[in-house]
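A single protein chain has been omitted; all remaining protein chains appear in their positions.
Order of writing sets the labels: A, B and C. Residues in every chain begin at 1.
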Amino acid sequence: MSDDFQPSDPGYRERVIASFNRQGVMETANVSIVTIAPGLVELAFPHHSRLTQQHGFIHAGIVTTVLDSACGYAAFSLMPEDAAVLSVEFKINLLAPSNGERFHAIGRVRKPGRTITVVEGDFYSIMNGERKLSATMVGTMMAIYGRKGIDG
Amino acid sequence: MSDDFQPSDPGYRERVIASFNRQGVMETANVSIVTIAPGLVELAFPHHSRLTQQHGFIHAGIVTTVLDSACGYAAFSLMPEDAAVLSVEFKINLLAPSNGERFHAIGRVRKPGRTITVVEGDFYSIMNGERKLSATMVGTMMAIYGRKGIDG
Amino acid sequence: MSDDFQPSDPGYRERVIASFNRQGVMETANVSIVTIAPGLVELAFPHHSRLTQQHGFIHAGIVTTVLDSACGYAAFSLMPEDAAVLSVEFKINLLAPSNGERFHAIGRVRKPGRTITVVEGDFYSIMNGERKLSATMVGTMMAIYGRKGIDG
Partner (left out) sequence: MSDDFQPSDPGYRERVIASFNRQGVMETANVSIVTIAPGLVELAFPHHSRLTQQHGFIHAGIVTTVLDSACGYAAFSLMPEDAAVLSVEFKINLLAPSNGERFHAIGRVRKPGRTITVVEGDFYSIMNGERKLSATMVGTMMAIYGRKGIDG
C-alpha cells in the first residue's frame, strides 16, 4: 500500500478531473476532489438529508458511491490515456454508522494491471473534528479500450 | 429462494413503508416501492442524469443504494416489531452497464436469523421494454435491538 | 439461473474432467464429480477429520475449495477449447456450520463472457439424509489464453 506508482499518462490529473466532472451523481452528493496522486484519490462531501437512510446516517449506498468513485479514479490515474474505467465488482464492510458533518473516501490501488486493477478504499466520518473509520471497500476495476460510448 | 417465509410481525408492510419513507436518499433517486412480501422487496426508479457516472449509465453506487435498500427491507420484513436493521456488509457484481429508462431492484432473504440475515438481490435495467440483468448483490443484514437513535 | 447455455466446445465434459483430475487438492479432499452440464458443475465429498476446523466442522476454506472448483468448472464448461480458467475473486457467506456425513457443492454460471464469467455456488451439508444449505458463493472467473504454463 506504500507503493510508489508511476502513471503511464503524465496528464492523469486532468483526465481524472474531466471524468469526475461528468459524473452527475458527484454533483448530487456535493462531492469534491481532495487529492489526486498516482494510484490514490481522496474525495469528500458534507452531510445532507437527501443522502440519508432511515436513522439519518449516510446511506450505505452513498458511502459506496463515493468509495467506488475514489477507488475507480485511483485505478484510472494509472491507466493509459486511451482507457476507460468500469467497476467489475466490489465489497463493502460497514464498520460504524456514517454519522457526522463531513465524510472522506480514500481510494488506493493495491495491484495495477493492464486490464484488471485491484483497489481498496476507506471511508471516514468526521464529527466534532474527530475522524472515525466507517467503512472499507475492496474491489476490481477494469480498463476498457475502444468500446463505443465508453471513454474516460 | 423459493422459501415461503412467515413474518413474525403481521404489520410488516406498514413497518417497511414507514422506514422507507424516512430514507432521504430514496426521494433523491425517485425510488418507489413495487412489492413488499415476506422476505422479498422490489423497488424501482427512472433514469435521471443526477444519478449517473461518467458514461451516462447509472452509477454503481446508486445501483448499490437501491439494491441495499431492497435487500435491507426484505430482511426487515421478517424481523420482530422492535428491531431496527443495519447493513453489515455486501458485495456487488456488475454484469452490464446500467443503461435504460427504468431500473428495478429485487431483494430477497436467503437465510433469516434473529441477529444476522443473509440476503441477495438482482438489479435490472429496462430499455425499450427489454429487461437486462445488470448487477447482483449478496449481503449480510443485522437486526439491532434497543440501541439509542436506531429504530426501524 | 435457469438459462440454457450452449457450450462452444462440444468436448467440454472431457475438458472439465481432465482439468479436474489435475487438481491435487481434489484427491486430498476425496472430491468426486456428480454432474457436468453446460454452465453447471456439481461436486461431492465425504466428511473427513483431515478437513476440519476446531469444532469438527468442515473448515470454511475447504468449503471454499470445493465451491471454487465447482464454480470454476461451471465457467470452464462454456469457455472455448483453448482457454484456461483462473479465479479472479470470490465471496463466501457461511450460513450454517458444515456438519454432516457428506457435502455437495453446486456451481452455476450467472453470466458468461469471453474474458470474465460471473458464477454462483451453493454448498450443502447432508446429515441423516437431510440436506441443509451451509454456504453460498459469488465469484468472478477469468478465461486465460496463451499464457505459458497455464492451460486447462
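Convention: a residue touches a chain if its C-beta (ideal position, glycine included) is under 8 Å from a C-beta of that chain, and two chains touch if they have at least 3 such contacts.
What you see is a predicted model, and the numbers here were worked out from it, not measured in a lab.
> From the listed residues A:111, A:131 or A:147, report the one that touches the chain absent from this view.
Touches the omitted chain: A:111.
> Among C:41, C:92 or C:109, which residue is in contact with the omitted chain in the full complex?
Of these options, the touching residue for the absent chain is C:92.
> On subunit B, what residues meet the omitted chain?
88-89, 91, 115-116, 140, 142
> For review purposes, identify every residue of subunit C that touches the missing chain, sorted by number.
19-20, 22-25, 27-28, 48-56, 59-62, 64-69, 84, 86-94, 97, 149-152
> What is the set of subunit A residues that contact the non-displayed chain in the whole complex?
Against the missing chain, subunit A presents residues 91, 93, 95-96, 110-111, 118, 120, 133, 136, 138, 140.
Following the convention adopted for this analysis, only the chains that are shown with their structure count from here on.
> If you average the Cα atoms per chain, which one ends up farthest from subunit A?
The chain farthest from subunit A, judged by C-alpha centres, is C.
> What's the distance between the Cα centroids of subunit B and subunit C, rounded to whole Å?
Here subunit B and subunit C have centroids separated by 29 Å.
> Round to the nearest whole Å and give the separation of the Cα centres of subunit A and subunit B.
Those two chain centres are 22 Å apart.
> Can you give the whole-Å distance between the Cα centres of subunit A and subunit C?
Centre-to-centre distance between subunit A and subunit C: 32 Å.
> Enumerate the residues of subunit B that touch no fewer than two other chains.
91, 93
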